[in-house]
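A single protein chain has been omitted; all remaining protein chains appear in their positions.
Order of writing sets the labels: A, B, C and D. Residues in every chain begin at 1.
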Amino acid sequence: MLLGKVVGTLVATHKDEKMEGLKFLVVRQITVDNAETANYVVAVDAVGAGVGEVVMYASGSSARQTKTTDQRPCDAVIMAIVDTWNVGDEVKYRKD
Amino acid sequence: MLLGKVVGTLVATHKDEKMEGLKFLVVRQITVDNAETANYVVAVDAVGAGVGEVVMYASGSSARQTKTTDQRPCDAVIMAIVDTWNVGDEVKYRKD
Amino acid sequence: MLLGKVVGTLVATHKDEKMEGLKFLVVRQITVDNAETANYVVAVDAVGAGVGEVVMYASGSSARQTKTTDQRPCDAVIMAIVDTWNVGDEVKYRKD
Amino acid sequence: MLLGKVVGTLVATHKDEKMEGLKFLVVRQITVDNAETANYVVAVDAVGAGVGEVVMYASGSSARQTKTTDQRPCDAVIMAIVDTWNVGDEVKYRKD
Partner (left out) sequence: MLLGKVVGTLVATHKDEKMEGLKFLVVRQITVDNAETANYVVAVDAVGAGVGEVVMYASGSSARQTKTTDQRPCDAVIMAIVDTWNVGDEVKYRKD
């Protein structure tokens, strides 16, 4: 999985029928040191994440393994809200 | 999913039988700030998208989860036409 | 899918039994403007493509969705020979 | 598979129900010459790996082929702890 920060929301009223009712979040990928990058993904939210939160997302077929995304044309899912991680002795992020 | 702008169409009369009847669109990948990039994909259209529209596409096995693309040798599908998205307080795109 | 130009052939007599009888083509990836790149893939041919032709290929599990490649350890398949594509008003390629 | 060094741990109490009970490790990708890179992945641990160890991880759908990760929204799994590898005559790493 990769780490990202939810930076926005996306609306698409005209979409494949299997995508009805899903929430799309714009996620900017962050480095292991918690720096934002230019990479992003639009992910389906499976855990009730909100803008500003740091999340973990799964890509590819694994993105369809939540109840929310099962058998849908979805290749990225937010499957966890991150509390904290460290690299060595350094805490890189801690949720307020 | 990634965001793209439909910039053209592609014709391929000689193709795998499972690809008969599908519409191929040339999609240029765009950044989270709605800038065009050099990256592209040829995607099957599952939602009636047209040239000039901003779309969302799914890749890999997830591209086969629409009725249009089920069990076909297709690794990219347009599964939504985008209305709008924002990053923070800034609206990055709004469909006319 | 991505676009490529078939630039050569590959022979591998010693291979997994499921790959027996398949034709391997060396495909150089091309840009949306029909310029050759340094990227390549060795793809199984499912449509009778030949050296010099511009083709479309599918990657990953989608590469196993043709009759030719079903259930084989193949992650790239040529599933169409391209006739033409355009970007905006410009025809980027037209098969002779 | 790729090689990585386990550099930290990650905690996420709010997550998809299928991810309950799994251990998340922060893995920095290393080169074939055993140099750390800027690339990382958060992987589920299927083998009891610890911080500081050099491991091998599988990505994509293959990351769901362990008992630990079966049918879960997990796209990276540590499936081996590395003892040693060489490139040519040179031992690049040997576990203490």
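Here is the rule we use: a contact is a pair of C-beta atoms (placed from the backbone, for glycine too) under 8 Å apart; a residue touches a chain by one contact, two chains touch by 3 or more.
Quantities reported herein were computed from a predicted structural model and do not represent experimental measurements.
Visitor: With the full complex in mind, choose from D:10, D:27, D:42 or D:63 the residue touching the hidden chain.
Guide: The missing chain is touched by D:63.
Visitor: Which chain D residues would touch the chain omitted from the figure, given the whole complex?
Guide: 1-3, 31-32, 46-48, 56, 58-67, 69, 77, 79-88, 92
Visitor: Applying the definition given at the start, please give the residues of chain C touching the unseen chain.
Guide: 7-19, 24, 26, 28, 38, 40-43, 51, 60-61, 63-64, 71-76
Everything that follows uses one rule, which is that only the chains that are shown with their structure count from here on.
Visitor: Roughly how far is chain B from chain D, centre to centre by C-alpha average, rounded to an integer in Å?
Guide: Spacing between the chain centres: roughly 33 Å.
Visitor: Multi-chain contacts in chain A: which residues touch at least two other chains?
Guide: Residues 60-61, 63-64 of chain A touch two or more partner chains.
Visitor: Once you've mapped the touching chain pairs, tell me: line, ring, star, complete or other?
Guide: line
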